[in-house]
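Left out: one protein chain. Kept in place: all the others.
A and B label the chains in the order they appear, each numbered from 1.
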Amino acid sequence: MLTRAGPLLFAGGFAFLLFVLLAELPFGDPVMAVGRVVLDEAAATVGAANIVTSVVLAYRGIDTMGELAILFAAATAAGLVLGHPGKADQAEEAGGFILRAGADLLFPLLIVVGMYIILHGHLTPGGGFQGGVVLATAFVLPVLARPGQVPSHGALAIVEGLAGAVFIATGAAALAYDHEFLTPLLSPGRLGALVSAGTLPILYLAVGLKVGAELAGLLIRFTEADAESPR
Amino acid sequence: MNELTTVLLYVGAIGLLAIGIAGVLLSRHLFRIVLALSIAESGGNLLLVLTGFRWNAVAPIIEGAAQGTMVDPVPQAMVLTSIVIGVGVQALALAMAVRLRQAYGTLDIREIRARMEQDISDAADVVPPRSQQEPAGGRPLPPPSTAGLLTSKGSQA
Partner (left out) sequence: MVWVIGLMMVLMLATAIAALVLDNLIGATVAAASVSLGVSVLFVLLRAPDVALTEAAVGAGLAAFLLALALKRLGLWRIEVQQKEEDGRAD
């Protein structure tokens, strides 16, 4: 009992400390030193109707590149840790009729929804990461229904690498015009149009494809791994 | 009403964080540790978004005519990054759990720790320490001999 009291006391004390500290902050009326500048200038300078997108890609593009790097490292490390799939002796039984029919029906729907979310990331809530997650689910669902037919890991790796290269190349192209890395090029365009906000749709498309291919590869590796039989 | 909303939101976010941390420290099954970590991350993200909230403001998306004041978009951008990183960390943790199960056959962290200590000690050819306070590798000096201190039956050298 005493060994449990320590962590509980720590968690309780931590919560109390956070509560006392956060009571000092003005809730509901933040200072917003950076946010105010962003809200005033984002519509005219960047041209994206979704201001959070302009912060993620235009004002803090380096953070997004770091996030892509972290996701790549985590997915690659997880694939390395899981290792090669063992000898698939036990034949995986295929999913029932409902699963197969449902996967066939949902596959084009999920791809359309995923691409819609990615391409409209600068107009409505959404963007590369959300659409990438939907795309990854679209590619894993047929593997659940028919465990034998797996999309080749090589193709997924090529898509992921090319998408990442497009992201970095678009950012580096800004250097050629004497701007900083990842400054949005091309004119901001008309606010609210599909083709607007400069290179932001291209960046989000690259992010979406990269995240989708990465997570699909990771999930397919998970379906192949087998922990029951010792190595 | 505003006070009540403020207190409720803070209690929810900090409560999630505390429950997640307590779960990580107290759980014995590796899978439950991963679950508690994901709960703590959700609590932390909620706390971040709370710092940007403004009363009677709208979401930071421009539609048609200009609206009133908007909430702070910068913490929301940071939380987007944080959520995706959280799922990456969970994926790696689960991959390691699968590998541990393959190697040791169990997911109880005490058993895994005991076997790891045994494996390391076997690989280094030392005796595994029986407790935390005992120095590794045994005692540096031989224990003091008690010959001559106790009267025993036979004669001892």
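Keep this in mind: contacts are C-beta pairs under 8 Å (C-beta built on N, C-alpha and C of every residue); 3 or more make two chains touch, one makes a residue touch a chain.
Nothing here was measured: the structure is a model prediction, and the numbers come from that model.
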Shown chains touched by the chain that is not drawn here: A, B
Candidate in contact with the missing chain, chosen from A:Phe14, A:Phe72, A:Phe107 or A:Phe222: A:Phe222
Those residues of chain A which, in the complete complex, touch the missing chain: 3-4, 50, 52-53, 117, 125-127, 129-130, 133-134, 136-137, 140, 215, 219, 222-223, 225-228
Missing-chain contacts mapped onto chain B: 1, 4-5, 8-9, 11-12, 15-16, 19-20, 22-23, 26-29, 31-32, 34-36, 38-39, 42-43, 45-46, 49-50, 52-53, 57-61, 70-71, 76, 79-80, 83-84, 86-87, 90-91, 94, 97-98, 101, 107-108
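What we mean here is this: only the chains that are shown with their structure count from here on.
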Distance from the mean Cα position of chain B to that of chain A, given in whole angstrom: 24
Complex contact set, residues of chain B against chain A: 2, 6, 10-11, 14-15, 17-19, 21-22, 25-26, 47, 50-55, 59-64, 70, 72-74, 76-78, 80-81, 84-85, 88-89, 91-92, 94-96, 98-99, 101-103, 105
Touching residues (chain side chain A, partner chain B) in the complex: 4, 7-8, 10-12, 14-15, 18-19, 22-23, 25, 27-30, 32, 34-35, 38-39, 42-43, 49-52, 55-56, 60, 63-64, 66-67, 70-71, 73-75, 77-79, 81-83, 124-125, 127, 129, 191-192, 211, 218, 222, 225, 227, 229-231
